[in-house]
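What follows is chain A.
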Amino acid sequence: MSSFLKRKSVIAFIVICLAAIFAPLLLPGEPSRVVGAPFARPLWWNLRLPANEEFYCDERGLAFDWDKLPPSVFTLTGRVTADPEETVEVVWVTPKNEFTLATLSGQSEYWLNLDARDMLFKQKLGLPLIGSGASRLFPSQGSYQLRLDGVDSANLELSLPGGRTGLLGTDQRGRDVFTLLMYGIRTSLIVGISATVIACVLGLAFGLAAGYIGGLTDALIMRAVDVLLSIPTLPILMVLAGIWGKGLWQLVFILSIFSWMGTARSVRSLVLTVRESPWVEGLKALGAKRSYILWRHLVPETAPIMLANLALGVPGAILSEAGLAFLGLSDPRLISWGRMLHEAQSFGAFTEGAWWLLLPPGLGIVILCLIFLDMGRWLEEKIDPRLGGGGDD
Partner candidate 1 sequence: MIDVKELSVRYKGSETKAVKDVSFTLEQGSFTGLVGESGSGKTTIISSILGLLPHGTSISGSIAFEGNDLLSLSGDKLRELRWKRISLVPQGALNSFTPVLTIGRHIEEVLETHSGLKRTETGEKIAALLAECGLDAQAAKKYPHELSGGQKQRAAIALALACSPSLLLADEPTTALDVITQAGILKLLVGLRAERGLTVLLVTHDLPLAASVCDRLLVMKDGELIESGSPREIVTAPRRAYTKRLVEAML
Partner candidate 2 sequence: MKRRWLTGRILSSLGVLAAVLVLNFLLFRIMPGDPVSTIIDPNFSPEAKAHLRALYGLDKPLVQQFFIYIRQMLTFRFGLSFLSGKPVWDELLSRLPGTLALMASSMVFSSVLGIWLGVKAALNRGKFIERLVLRAGAITASFPGFFVQLVLLMLFAREFPLFPLRGSVSVPPPDGGLTLTLDYVWHLALPVFSLTLMGFGGWALYVRNLMVRALGEDFVLMARARGLSESRVVYGHAFRTILPPILTILLMSVPGLVSGAVITESVFSLHGVGTFLLEAVSGHDYPAAGAAFYLLALMTVVSNFFADLVYGMVDPRVRIEGENR
């Protein structure tokens, strides 16, 4: 047991489980929260890009120096009060020119909500409609000013989400990738493990029935196994997901229906060997009931292969879930690594070159699979020492 716990894969597994449980508690915000500009790079990448900047502006206006590349987004929101007779002007002064962002009159209180991505905004300022508005508003490094003419009081926020945010950047909506990654662990683990557990239970049941009862039951079950194995897996999963809905538990159910066959076969052959063995014969001679033999003797015999099958089956389930999610056939509200990859592909990560949307979830899947495979192999070796890898076979 202690050698098991010392294995790197087991340590990694425990770490990941802990992350799955505690990260949602420790992370600052909801995964759906927008933390920055869309497709922002990780903070540690390309330091010439600005990180998120925010300025508060009162009636005296705002002045600051800007020494980086333009931000990705320019939004000015807040409240301004003025005399209804006065004309209020909100002017943005750049080192090269001036932009009148808003001209207001006739009210005592105005709520501003300006975003440089708006088409109307761009049109009003004479900016080209295609391309980043914010970068036009930041033509060069230098001093910038936000001037408020004719206001009594002002309470404004100038939000400049930059090209760099967070540990792993942001996705197409500006959500923090690291947060999404942590929340995704749960989905992969829950789906992977529960689908495999159910599949193993099904496989155990069918394998025992086929092996122990034999006869017609055996023939029927084995036929079913052959037929199910002849159906191409991913297409049938796609069809079922499309028909029965994309929810989490539907997915688990679908995955388990198509993974029990291998376990059933191994259990069946084990039962067939054990059934003929002398000590089972002896038990029968002593008058032991069939169910007694089954539960107290046969099932425990299967425990080792079941454990190994369990560990080795989880990667398959994780990959299937990821595959289906990648194809867009999983619950859109559920955060999963496959879904992240789907959104990366569908919403333009490639055009943006947003590798930070690809690598974290993908590597996460790989690492999780490798962990389970390693644990499974260790279990297999324990059962059958002849299977030790490499060298003589």
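Regarding selection, all candidates are chains of the complex that A comes from, given by their letters.
The definition used in the following text is that contacts are C-beta pairs under 8 Å (C-beta built on N, C-alpha and C of every residue); 3 or more make two chains touch, one makes a residue touch a chain; residues count from 1.
These numbers come from a predicted model, not from an experiment.
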For chain A, as assembled in this complex, the candidate in touch from 1 or 2: 2
Residues of chain A that touch candidate 2 when the two form their complex: 223, 226-227, 230-236, 238-244, 315, 319, 322-323, 326-329, 341, 344-345, 350-351, 353, 355, 358-359, 362-363, 365-366, 369-370, 373, 389-390, 392-393
